[in-house]
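Missing here: one protein chain of the complex. Every other protein chain is in place.
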Amino acid sequence: MSATITAPAADAARTEPGPDPAGRRIDWGQPFVYLVALVIAAVAIGPVLYVFIGGFRTTADLNANPAGMPDPWTLQNWAAVLGSTRFWGNVLSSMILAFGTTAGVVVVGVMAAFVIARYTFRGREGLYLLFAAGLMFPLTVAALPLTLLLRTLGLHGTFLGVIIPSIAFALPTTIIILVPFLRAIPDELEEAAAIDGTTRIGFFWRILLPLSMPGLVTVGVLAFVGSWNGYLLPLLVISTGTLPQELWPLPLGVTQFSTQYSQDTGAVLAYTSLAMLPALASFLFAEKRIVGGLTGAVKG
Amino acid sequence: MNRRSTSRLVALTAAAGLAVAALSGCATGSGGSEGSDGDVTLTWWHNATSGPMPAVWEEVAAEFEADHPGVTVEQTGYQNEELQRTLIPNALAAGDPPDLFQVWPGGELRDQVANEYLMPLDDVIPDTVSSVGATVNPWQVGGETYGIPFTFGIEGFWYNADLFEQAGIDETPTTLDELVDAAGKLREAGITPISVGAGDKWPAAHWWYQFALHSCAPEVLQAAETEFDFSDDCWVEAGEQLKEFLGTDPFQEGFLGTPAQTGAGSSAGLVANGQAAMELMGHWNAGVIGGLTADQQVPEFLGWFPFPGIPGAAGDPTAALGGGDGFGCSADAPPECAELLEYIMSEDVQKRFAASGSGIPTVPSAVSSLEDQNLAAVAEGLAASSFVQLWFDTALGTTVGNAMNEGIVNLFGDAGTPEDIVTKMQDAAATL
């Protein structure tokens, strides 16, 4: 944060006549803050909990008393889902898509961002503008021509047919986040490397990449979550192909399951809650990285 | 050192490029129907996602595979609207369609035939074509057959006999006034009279279709279908009658957001669980309702009666509204596709279809296998109809059909007038 902005604001605060410092020792705010925090947490997690707990109820029980606790608790729904090849096929498919997309986005994105951040050449601004303008193109706009294009290329109905456009649509965010990261690495490092006889590419490989790890993790996690949750592209590319339902990614699998077994609310809830788990787990694992990465991208 | 790292990167990139090319190459290969070793894979898209039907089709596919070594049948059930509106059109347009798929008669069939997307069936499986008699007519264009219906039936009311009894209704309504009367009695007894899945639009639209069918003379209906001529007053009258009927508040609360077939809260689910007394729906509804009960059985209380007559109306009183589901092969499908279709239409499979209670079979000899009394009643109603008008949205094609359904739902939600429906239809027809 630049000091020039900071100073006036701080001065303004300093000149503010403060209340008796002693009064602040009893912090009346604290219980209130906890109450608010509790309410926020309940609202955020409540619906998710409802789905999870609902998965432990029988459908008859759910229909009779939608708001109650399980009576009796049943593990049958969960067992049925966990025992089905279909669920694991969905998970596997989502994994392939998410890891493929993430790897592609990170590799292709960092290469482009490196050039945009650290090379001077004609057309660099235009290049950046081009990629950044991609943020304005929602997938929905391109969906129809895109599916026709994929069929022409023979990519329709394949995992690659989802992965490649996913990479392409994730590039704008990736480049916008990575360019400042790469640019922030001091020139002195590059110059020192050059004196040691390292080429730019060697510098990229051995110094820049390790240093920009936090940025890479951030874009990686964003791409992973985006791909894991993606619905429209798999709907148009995978669900209409020759891949059997057992190999559809989770969002498709969940909608298909909930249409097929719509009468069995308990099973649908169990399937849904199990489908939530991987995304939640990966977020739990990477939460600090995401926050850290966004901090890097946002703070001045 | 430096050079090495550069060239390594070049190599890596090149390798990645090759891998992409190889992978996409594979994909192109697998897109076709025939592998290099002579084995055949048939893809088959249908609209069975719930009830007993997915199991029936799965069995049929397995049996066909067993009888035809080297043939693999990949069958998938899709949500009906998605299949009809997105999946099949996209697949056809891109030249990569499934081999066997659902073919809807009317406007869409005409488009598909004009683009040479479909395989003519008359020379390939003539016996199968003739086995269903005149029912196949809607699937013909210019005298050629492009699809064969495996089920065809008419629409009527699916009702809960117990709730009717509870409300003191002794006989099923035969005139519109009696229907209004019955709905009133049910309301008084604290029962939701009629459920409608207006959230999906078409179930609400079917009400208007019924009024239009009863108000418009057969020639007017014909002119509408072939020339998109909706100038006759009867089209507006249909809306006015519907509006009056809506005024009696016969439907469940929040019907604008109710889906037709998914979950206990859907219009079929409300009937299945005894929360609504009746629903106007096609012949497939017994299967849907059966799939939405806790025990997966068609409930004992379920009964069926045809849409009541409207005395003094200009329409043909013996006409009925209906439709069916048919399959066709894509133009480039391997010959095994027609064989599979032939098998699907065989008396044996048709009988099993009938026995599953999912709808009325089209092969006459299979009709006797209908175990469900209600379906037998529908079949009787079908036989007694002088002619069957196809669902209007199907008959008029997607563009006009969608505009029409939208206008009708607006009328249901009191956000449009009877005239608006006709205007919307005319506007949509003008864009064709």
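Per-chain numbering from 1; labels A and B assigned in written order.
Here, a residue touches a chain if its C-beta (ideal position, glycine included) is under 8 Å from a C-beta of that chain, and two chains touch if they have at least 3 such contacts.
What we mean here is this: contacts and distances are computed from a predicted model.
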item: Per UniProt, the name of the complex member that is left out, chosen from "Pyruvate dehydrogenase E1 component subunit beta", "Glycosyltransferase", "Inner-membrane translocator" or "Sugar ABC transporter permease"; value: "Sugar ABC transporter permease"
item: Option touching the unshown chain, where B:Ser346, B:Ser385, B:Thr399 or B:Thr417 are the choices; value: B:Thr399
item: Chain not shown: contacting residue from A:Ile175, A:Val219 or A:Leu247; value: A:Ile175
item: Residues from subunit B at the interface with the omitted partner, ascending; value: 6, 9-10, 13, 16, 81, 85-86, 89, 92-93, 108, 111-112, 115, 117, 198-199, 253-258, 263-265, 397-399, 402, 406, 409-410, 413, 415, 431
item: Those residues of subunit A which, in the complete complex, touch the missing chain; value: 1-2, 5-6, 9-10, 12-14, 16-21, 24, 29, 33-34, 36-37, 40-41, 43-45, 47-48, 50-51, 54, 63, 65-67, 108-109, 111-112, 114-121, 125, 127-138, 140-146, 148-149, 164-165, 167-169, 171-172, 175-176, 179-181, 183-184, 187, 191, 194-195, 199-201, 215, 225, 228-232, 250-251, 254-255, 258, 265, 268-269, 272, 275-276, 279-280, 282-284, 287, 290-291, 294-300
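As a working rule, only the chains that are shown with their structure count from here on.
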item: Distance from subunit B to subunit A - Cα centre to Cα centre, in angstrom; value: 38
item: Complex contacts: residues of subunit B adjacent to subunit A; value: 1-2, 5-6, 9, 20, 23-25, 27-28, 30-31, 41, 43, 49-50, 54, 74, 76-79, 86-87, 90-91, 93-96, 261-264, 266, 269, 272-273, 291-294, 296
item: Subunit A residues touching subunit B - in the complex, by the definition given at the top; value: 59-60, 63, 144, 147-148, 151-158, 160-161, 164, 197-199, 201-202, 205, 236, 239-240, 242, 244-245, 256, 258-263, 265
